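Note that this complex is displayed minus one protein chain, with the remaining chains in position.
Each chain gets a letter, A, B and C, in the order it is written, and its residues are counted from 1.
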Amino acid sequence: MSSSPPLSGVVPPVCTPLDASGEVDTASLARLVEHLVGGGVHGLFALGSSSEVAFLTDRQRAVALDTVVETVAGRVPVLAGVIDMTTPRVLVHAEAARKAGADALVATAPFYARTHPREIAAHFRAIRSAAGLPLYAYDLPVSVHSKLSTALVRELAEDGTLAGLKDSSGDEGGLRRLVVELGGRHGRAGGAAPSFSILTGSELTVDAALLAGADGVVPGLGNVDPAGYVRLYDAVRGGDLERAVEEQERLVELFGLVDAGPESEMGRNSSAIGAFKHALRLLGVFTHGTTAAPQIQLGEESVAHVERHLRGAGLLPVR
Amino acid sequence: MSSSPPLSGVVPPVCTPLDASGEVDTASLARLVEHLVGGGVHGLFALGSSSEVAFLTDRQRAVALDTVVETVAGRVPVLAGVIDMTTPRVLVHAEAARKAGADALVATAPFYARTHPREIAAHFRAIRSAAGLPLYAYDLPVSVHSKLSTALVRELAEDGTLAGLKDSSGDEGGLRRLVVELGGRHGRAGGAAPSFSILTGSELTVDAALLAGADGVVPGLGNVDPAGYVRLYDAVRGGDLERAVEEQERLVELFGLVDAGPESEMGRNSSAIGAFKHALRLLGVFTHGTTAAPQIQLGEESVAHVERHLRGAGLLPVR
Amino acid sequence: MSSSPPLSGVVPPVCTPLDASGEVDTASLARLVEHLVGGGVHGLFALGSSSEVAFLTDRQRAVALDTVVETVAGRVPVLAGVIDMTTPRVLVHAEAARKAGADALVATAPFYARTHPREIAAHFRAIRSAAGLPLYAYDLPVSVHSKLSTALVRELAEDGTLAGLKDSSGDEGGLRRLVVELGGRHGRAGGAAPSFSILTGSELTVDAALLAGADGVVPGLGNVDPAGYVRLYDAVRGGDLERAVEEQERLVELFGLVDAGPESEMGRNSSAIGAFKHALRLLGVFTHGTTAAPQIQLGEESVAHVERHLRGAGLLPVR
Partner (left out) sequence: MSSSPPLSGVVPPVCTPLDASGEVDTASLARLVEHLVGGGVHGLFALGSSSEVAFLTDRQRAVALDTVVETVAGRVPVLAGVIDMTTPRVLVHAEAARKAGADALVATAPFYARTHPREIAAHFRAIRSAAGLPLYAYDLPVSVHSKLSTALVRELAEDGTLAGLKDSSGDEGGLRRLVVELGGRHGRAGGAAPSFSILTGSELTVDAALLAGADGVVPGLGNVDPAGYVRLYDAVRGGDLERAVEEQERLVELFGLVDAGPESEMGRNSSAIGAFKHALRLLGVFTHGTTAAPQIQLGEESVAHVERHLRGAGLLPVR
């Protein structure tokens, strides 16, 4: 892996459709994969936070990952989240993902138990060593409640433990420091970690992140509008930043659909995931907009909010 | 369940001994159960945070719980932690615990994914309804990153969802409000949740918690000195608060063993659990002091620190 | 100061009454001082958080402190809060408090700017050295966003920098460790900091804190019911813990008045301070229940909530 070019482009975290009983709806999931690959994305991230990985049983994770891998059929690489509290539990998921045919793994730092940075480093090294697949670190302090430091990521990039970083920390300044420390936007290929891939999870500032030297983006909203993110990516790569900003601003407006649920009655997470799923239902991709237990389901008014945003962004015809 | 007396007394979270390869050391675990039951404890909490539940695979959880249930052989009730991110994953553990013969379940609020209080309520109701066992809520903001409100606990106590609360939030004021809202120290038996059991996880203020109306304590340190906590409990119940305070102060000093590891090199969690385990090794209960990956192991100096505290508390002969 | 007995007993933080224009209502404040001293309290803490010190201009702070000192006229010691962001600004308040005749100062760690524990230690040493008055550390993480460690407090207690600690951290376990490290409940007088005074700000667990070895309490609710807290204190000191618990439970119920304001419309702080002030108005001590800008004022329904709690606790006749 060390001499290959870093993974780049649009790599959406794949939503996991559920049927009315809460089981994985494989037909809808296969349609979503076609929707994404057809939209031109460069990779897929299965079993991420937007996939409700935290809500899926091991059996359901297996069904979802198998469906994604089989439907993709090698057209783009599939990254698989191996999200769990600590190393021994993550290793079980890693082995399952390897057997399922994932191309790479995505792991967070340990959570629930508080760990020291040296223990976090040992965690990533143990996963990399046991799994035999490229490993991406997933920096998600809002869920994991610790932040991967620039120094730690750099150390693990340079010694080959990590193939890349999915940065959902929102710390754009820290990300910029990492890019510069790895050689800067143009110098990274000649640096100490030439194939290290930096992917931002900040779907509202993709133009800026790409300008700053990120290789790609993992946008939850990319489930709804993969082609929009691909256009945005292509515009930056083609040097047309004006068009990139315009596309990004359209996507920022579309992102307003996540404010679907009333804050006083449901979590932000449930609202956002529910909005993505109902958007996919309204677009004919999913059969249901159901989210996993114990999340509260979107009501009629919330679904209308989602629909308005789809029309506003040109994804559904304006009535 | 509604007319039974609430669970009370000393209910230690049972440490999980590991062998050199990281597997559960069932012989040591059986010795620990005898050490605890022999020390007079009133119940056992298997698969809690001090059991490194976050570090155990599902297979290892099963081995540990089976060993505890079999060794206890009904002498005291066994509560089983069903710790995982969300409802569907917790339900899998709940079914396993039920089959293993646990007497009750202990669950936290969802974590990793952010949830709304209404979703947390739905979470506990779903577990209670599916598992058919008494359910204790485990309030542990340091791991779960949300706090169960007094209002929520009270609602779930009064409607019979919860059999009790294990409060490790450190919010003694909130706990006091709960006691008073449930009828006060003396009036709880006649209140709306007469069999609701309040257990504090604050092992340094047990005398105070019992004075305030808690029914019992779940002390991590109780692995090391179960008889000390039983004496403390008995002193309060017998009205001898002077002796209770004295015993508590001795246990506070003993608790200093958790500062074993150098903060600059390992996590607080690894240090505390490692200290408990090495103390049990020094006491002849465990064969190894090993903690699970990716935790850093205690060094020689740290083990000497633990030993000094055991001697200071009279658990090992002073040399 | 080093050989004097530690400050002990009930030391309420004195609310600052405001008139309709937001200026200090000195007549009401004098009445409050009489209410408190008449209730038997052992000291007064002016310019604390419950005094809305954060909302008072320097001129208003001076008016309030002068009024308290003059009205008390030496009957009990007056502690003065010197709350500001950093050392240089605190020193200005310390000089003013000294001139106004305060008997001791109360300072938090620096806030707004993030500081290191070594800098926090330097902060307290500079204040102690410049002001020439006994100095109490005010541990209030909810406002200051850092926690004073047991080790730091102990160091500053033993070297004579601090005369005491007002602990509003809610960390009862940490407080217990401090008590034990300073010699335990009975051994403190013979320890390295014999006159160090530990005051808890946790008004809902005073019985427990005194049992554990605290010297006194700084209860915001003590503005409303000073005599209740004095009875509670006397009961513990007299060894009648049953009566202490009963009194504490009554005060916990009374404390429910702080939930006066609707959470969706005002801050918790505004609600609690507004409730104390309206309670004092209903008791005939204050002319107005006004809180300082920009706090939202309690509405009619909220005031009725306060009144119900006063009646429930026997402070107003039941109608």
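Everything that follows uses one rule, which is that contacts are C-beta pairs under 8 Å (C-beta built on N, C-alpha and C of every residue); 3 or more make two chains touch, one makes a residue touch a chain.
These figures come from a predicted structure and were not determined experimentally.
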item	value
Visible chains in contact with the missing one	A, C
Contacting the left-out chain in the complete assembly, out of A:Thr26, A:Thr205 or A:Thr287	A:Thr205
Residue, one of C:Pro88, C:Gly190 or C:Pro317, that touches the chain absent here	C:Pro88
Residue, one of C:Pro6, C:Pro110 or C:Gly201, that touches the chain absent here	C:Pro110
Touching residue (missing chain; options A:Asp19, A:Asp171, A:Asp234 or A:Glu265)	A:Asp171
Residues in subunit C touching the chain absent from view	22, 49, 52, 54-58, 60, 83, 85-89, 91-92, 110-116, 118-120, 122-123, 126, 142-145, 265-270, 292-296
Residues in subunit A touching the chain absent from view	170-173, 176-177, 179-180, 184-185, 202-205, 207-209, 211-213, 241, 245, 248-249, 252-253, 255-256
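As a working rule, only the chains that are shown with their structure count from here on.
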item	value
Subunit A-subunit C separation of Cα centroids, rounded to whole Å	49
Overlap residues in subunit B, where contacts from two or more other chains coincide	none
